[in-house]
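Read through the structure below, which is laid out as structure tokens, and then see the notes.
Excluded from the complex is one protein chain; the other protein chains are retained at their positions.
What follows is chain A.
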Amino acid sequence: MANPLRSEVFRLYKNLLYLGREYPKGGDYFRDRLRAAFARNKAVEDPEQIKALIARGEYVARELEALYYLRKYRAMKKRYYED
């Protein structure tokens, strides 16, 4: 029942852990917050709720990618292009 979702949750967790390594405030900071967030929702049973939480996790992943891209873009723009 919760089994197919279980593997999705694991996949999300591993993905976020991987993305979080480059977090500006430090990979450890991110990892601690990630584990706390997942631990808080440990008891959730309802598949609909789990899907909603997974969607939120994927949203965070997209936000992280955007953050990393913007940081890099702004750094390159500042270094190589005169305004």
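What we mean here is this: a contact is a pair of C-beta atoms (placed from the backbone, for glycine too) under 8 Å apart; a residue touches a chain by one contact, two chains touch by 3 or more; residues count from 1.
Everything below uses one rule, namely that contacts and distances are computed from a predicted model.
This complex has a chain not shown, and the name its UniProt record holds, of "Mediator of RNA polymerase II transcription subunit 27", "Electron transfer flavoprotein subunit beta", "Glutamyl-tRNA(Gln) amidotransferase subunit C, mitochondrial" or "ER membrane protein complex subunit 2", is "Electron transfer flavoprotein subunit beta".
By the touch definition given at the top, chain A reaches the unshown chain through residues 11, 14-15, 18-19, 61, 65, 68-69, 71-73, 75-77, 79-81.
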